[in-house]
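Written below as structure tokens is the structure these notes are about.
With one protein chain withheld, the remaining protein chains of the complex are depicted in position.
Note that the chains are named A and B in the order they appear, and that numbering of residues resets to 1 at the start of each chain.
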Amino acid sequence: MTIILLIAFIISLIHLSVSKRLKTYVSVLAFQGILLFGAAFIELIRINLVNLLFILLETIVIKSIAIPYFLNYLIRRNKITRESEPYLPDFISLVIVTAIIFGSFLLSGTMYTSINRLFFMAAFSGLFTGLYFIISRKKIITHVMGFLVMENGVFALTLAAGAQMPMLVNAGILLDIFASVLLLGIFVNKIGGILKEQEAGQLRNLKD
Amino acid sequence: MGIPVFLLIVFPSLFFAGIILRTKSICSGRKGPSISQPLRDIWRLFQKSAVYSETASFVFQIAPAVYFATLLLAIALIPLGGRSGLISFKGDFVFFAALLSLGKFFNIIAALDTGSSLEGMGASREALYSMLAEPAFLITMASLALMTGHYSFHGIFGALRYGSSLSLAAGALAVFVLIIICLIENSRLPIDDPATHLELTMVHEVMILDNSGFDLGLISLAGSLKFAMYGALISNIIIPHGLAWFYIIPVFLALQISLAMLVGMIESFMARFRLNHNPQYIFTLTSISLLIFLGALIISGKIN
Partner (left out) sequence: MLGTYFTGALVISLLLLLNRKKNWNYILSVAFLILQCILTVYEFNHQGIQELKYFTADALAVILLVISCIISVPAFWHSYIYFSKGKWLPHEQSIYFSALVILLTSLSGAYLSGHIAVTWIFVELTTFSASALVYHRRNLRTLEGTWKYLFVCTVSLTLVFIGILFLTMALQQVGLKNLSYSNLLANAPLLNTFWLKIAFLFIFTGYTCKAGLVPMYTADIDAKDKAPSPAGALFSSVLLNAGFLGIFRFYLILSHTGIFSWAGQILMISGFLSIFVASVYMYKVKNIKRMFAYSSMEHIGLIMLALACGPIGFYAAILHLVLHSFTKSSLFFQTGQVYRIYKSKSVYDTGDYFRYNLAGALVLLSGFFILSALPPSGMFISEFLILRSLFESNHYWILAVVLLLLTWIIWSMGKNIFKLLFIPAVEPQEMSMEKIPPWESLSQFILLALVVYLGLNPPFAFTELIHNAIKNLPG
């Protein structure tokens, strides 16, 4: 069953690479949160109840509800335009993301482990796709969204490794919460106040 | 042996267009025409004679016939419920794809033959979409072949079992890919709009603007046949192995009807995609079929 959830995760990455509107990004992030909730529920059913409740709550509440709501609020409040503006055309993005998925398949093939290979595929695809989104999009808010995709990939990896180490899973989740709250809450707000257009090209003054 | 299968696939196809039209009407709140209405339109067209332009060559005259013939031959390849089709040999799914390309090729050059720029535009779009959808189909079929170890349709669908959840996921994705390919090949929403005849929105409809009479009837019939063909492929993947034939027939018919209704509902509730974004969406199918391929690699144990 986790296999189906992870495959849906990878397909959502493909969908993310062709979507044009920021709202689609937000809804895909919420969908990935739900998928990871399901995967967490199945994988971590053996650890103690309080920990499990904490992790499940975090995935559903933070990943699927709070962060998308907050992103939508920021988009509305800073009047960010609807389109996500990529540097590369969408077709090439799609080809690159497909190549990333294939590459993560090959990479996960070199790992000698008893853990299901699909976890590594989903994690690496999420990680590198998130990095790709950070690089190839102009708007600042899409940088943050790319980081959130990376976080989802890291969470998939945590599920693979952390069934026996709940403290590590907790640490990863705390990272997720803190970084997302800080990045989203304080700075995009401030950037929206000071910068008029939400382009990363505005942040070019610091160089030699 | 294969003739009952062939007839079973061809017969319900006649009603496909009718079901789709009826579903669309009901979803819009109207009662709509009866299910056999498109059949009557086709019969009327068959009784008329065709008008050929003076600038068109013999290609324009033979193209609809070639198209229809390739389609019938392609349907002859498809098995059902453990019984093979009329023709079955190793590697026949490649033959299948090649037949469809042959028909489409004749369609395209017939459209170019008329000398109308509008038709040329539609022909180029059609060529692009088919080209992008082709790898998806071939990779999906190849993955299924890899999973089962056979190379003919009959062998593949005979040996298809869903043991692990990975194979179940691969099968579900294959069905999804085939449904979308069916929509693309028949030029339905959300890729193309068969209802409007505007330059902005046409792909397939514009290619057949100059056809009339018997040819037009053949092409409309071919459209329905194509639906049935893909529906038969999808049913092959869905229907579990080992059912007796008197169960297979009703299940098959039910699947065809629900596919038609699904197409009708998609047409009613979705808007068409922007035309210059279509290539991305079609290429997405190739990416998803790549996932099926990787899943098949894992299942068949070629890479562990």
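Please note the rule applied: a contact is a pair of C-beta atoms (placed from the backbone, for glycine too) under 8 Å apart; a residue touches a chain by one contact, two chains touch by 3 or more.
What you see is a predicted model, and the numbers here were worked out from it, not measured in a lab.
Although it is not drawn, the missing chain touches A when the whole complex is taken into account.
Only one of the listed residues, A:M1, A:V61, A:L88 or A:M165, touches the absent chain: A:M165.
The hidden chain makes contact, of the residues A:L56, A:I96 or A:V154, with A:V154.
Looking at A:Y73, A:Y87 or A:F178, the residue that reaches the missing chain in the full complex is A:F178. Hidden from this view is one chain, which touches subunit A at 111-113, 115, 127, 131, 134, 140, 143, 147, 150-151, 154, 157-158, 160-162, 164-165, 167-168, 171-172, 174-175, 178-179, 182-183, 187, 190-191, 194-195, 202-203, 205-206, 208.
Just so it is clear, only the chains that are shown with their structure count from here on.
Each chain gets one centre point, the mean of its Cα atoms, and the points for subunit A and subunit B are 36 Å apart.
Listed in rising order, the residues of subunit B touching subunit A in the complex are 164-166, 168-169, 172-173, 277, 279-281, 283-284, 286-288, 290-291, 294-295, 298, 303. Touching subunit B in their complex are the following residues of subunit A: 1, 3-4, 7, 10-11, 14-15, 18, 20, 90-91, 94-95, 97-98, 101-102, 105, 109, 117-118, 121.
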